[in-house]
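Just one protein chain is left out here, and the rest sit where they should.
Presenting chain A:
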């Protein structure tokens, strides 16, 4: 007598047979028939044709039959909305039943019937049930509001159910509270803007009380809700933490993880000096470890979360390395996650153990796992410097095994080790070369080629090795081709005599026979570089590369902070914010960790990444490396827009050098980083372009406000201001100003060394700017700059550099290099340094031009608080190459007509009206390029007021 008999009737007339049985008079037969229908439904058979017959069975006092019919209704009501109306009366009647079980069942089922017409009838019974005396009915009704909201949100709001639901948070029964919270959370998810869960200290208190008494599932809902609360100070945060901590001992792992989330989030607000902080840290470790003894599926989710926690607060699990050791029969998805965490926890203290384990894993059967283990050894070497040597020898041992994929993986990681510790382990190259022939994966081939190119001078037969790769050039993947091109160029620069033929061969392969634009472009760049200036090419191609950073796949700190708020959710499994993948998250609320508040605030910023893993961001601008590269391409390859610029720039060795640094790391990254992005970004790449503008204008303000001692000979020179503060440039402080004297512009700089080490090898380069300003000579700092020493330099500038319109127009982005690093800053130059000496226009010409320029190009400004006479003004302006062409006196006002010319040949015409009684002058400017007007006005003001 089992239910399997319900499956046996698969004859053609099945539906008819069932129909007859459903309409039978006998109760028992009816029930059996409904059971058969349900059984068919569970296996996905379509029994919707029986809808009216099943609904007819609904009027019964047999609870089982009633439940079965309800089950059927929920599945099929949507496909038969008109028929479903037939059921409404029974529902309404059942909602009045004296038995709370039946009342709850009715309201629950009604909510599951997703038919619009029925929802209207649902409102009244639901309202009653929400106020029912029996908590079982109330808690069921609370969920029903969420169901209804899903079907018809407007209706729920209009009927005021949301407010009733909010009231239920204060219900006396913890189960009702939990369900109300769950329902509200679900509704809030689809309406991120609505402030449904308005949490305040009172409601938090109620939730915390309910937390102790409700079911495990309710605890999860309440904890997740608590995590969204923002405590007002550290004391409130601590008291919540204290009440949440017992949840860490719950048997349900979801409760534990939700509790961990609340604690991780609120911990952010606690001061690290607090005893409680330390206690909390200690309490977090055991439950996390316990999660790892659960079923593998739970372990997986737990491990993904632990991965985040370890990055945020490595101190919690630093002694628990061993629990992450892999058992050979763990599912592969658990193994890979454990491995990842092992590397994150690796430190000098435990590295020996970790390496022994990793070596063990590298001999396992599963290929993916073995590869990852080999890669992990490399990551250990990069992370823990003391272990590097041991890691390298372990890798060599593994290469000796000759297992193909192990060898390939080992070579890829050894390349990374070379990049981290250059000139240290090159003795192993010979061993690597032995395995050249067995490499068949692009990444491994590319890595090997990189090694050969990079260390070409130490490998006797480097040319032969590379030549052997060249034979099948067109069959290689792009990654390998690019790498081969670079490697051969490197080889050529190192051993030019023997390899001329080889380099020509590869350049022609890359530029003529290839249809890959990246390859072609790079080929052309090298070609031009080599043919125009081999010395420059050397500087570019063989430039010293930045070391790769310690940990390569850390989650970016702001994302990490956001993810910490999502511990235990899908976001934490994918390590992506929900906005990136959850469908239907209309409008995105970004969660973030609370800032630390309270009395004992420490100077450290709460968002700071653990122990300086992130390099400090470079201070300013140079937009992107792409632009830099663009520059270079323009200079070398583009049609010669600015003829002299080309010559000038290739003379400027310092400048090219600077670009070289950027370019090479760019090139390096493009080719080597393909698999896994294991290279650190070059420092400049991270500078957001937008930083430039606000900073620049800040400097501009300084210019305007600091009136000081200015030299009156020649044009006005503003006092020096700090352009690059020492703290942003590893101790190098740069202040400066611009001046124009007898036709030449110069940038007067003071370099101050505020670091503890000697600085040398200074060089400077400008980004493209509005007027083509460029250094006319390299930056001459003759002696190395000792600590606490300053040097004053006047850098001559010309205006033949390449032109790009900046915003603001007079913005200049500068890169300065020294032996330590490259620094970027931006500054605003006063426009009058660009006013040329032959800016005096003929009178007739002036009149004609003034008329010729349309009136909409005229701009008017007020120069306030200036008490000079017309003559004084005139002579003062003349010093800055603003020439007075005519002076008229109209009705007691002095009118000065003036002209000036910019270095790029733009004429600006001005009319200055001076009233003897009024200290404000009116300046009208007319120019064919009206955008310069405000800057000319600024120049007027600067000159007149100093």
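As a working rule, a residue touches a chain if its C-beta (ideal position, glycine included) is under 8 Å from a C-beta of that chain, and two chains touch if they have at least 3 such contacts; residues count from 1.
The criterion applied here is as follows: contacts and distances are computed from a predicted model.
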Chain left out of the displayed complex - its UniProt protein name, from "Hydroxycinnamaldehyde dehydrogenase", "AP3M2 protein", "Small ribosomal subunit protein mS29" or "DNA-directed RNA polymerases i and iii subunit rpac2" = "AP3M2 protein"
For the chain left off this view, which of A:80, A:152 or A:173 is in contact with it?
-> A:173
May I ask which residue of A:49, A:63 or A:777 touches the chain that does not appear here?
-> A:63
Hidden partner sits against chain A at residues 1-4, 6-7, 27-28, 31, 35, 38-39, 42-44, 62-65, 67-68, 71, 74-75, 78, 99-101, 108, 111-112, 114, 134-136, 140, 143-144, 146-147, 150, 173, 175, 179, 182-183, 186, 189, 213, 215-217, 220, 224, 246, 249-254, 256-258, 286-287, 289-290, 293, 295-298, 300-302, 319-320, 322-323, 325, 327-329, 331-333, 353, 356-357, 360, 363-365, 401, 403, 566, 568-571, 573-574, 578, 581-585
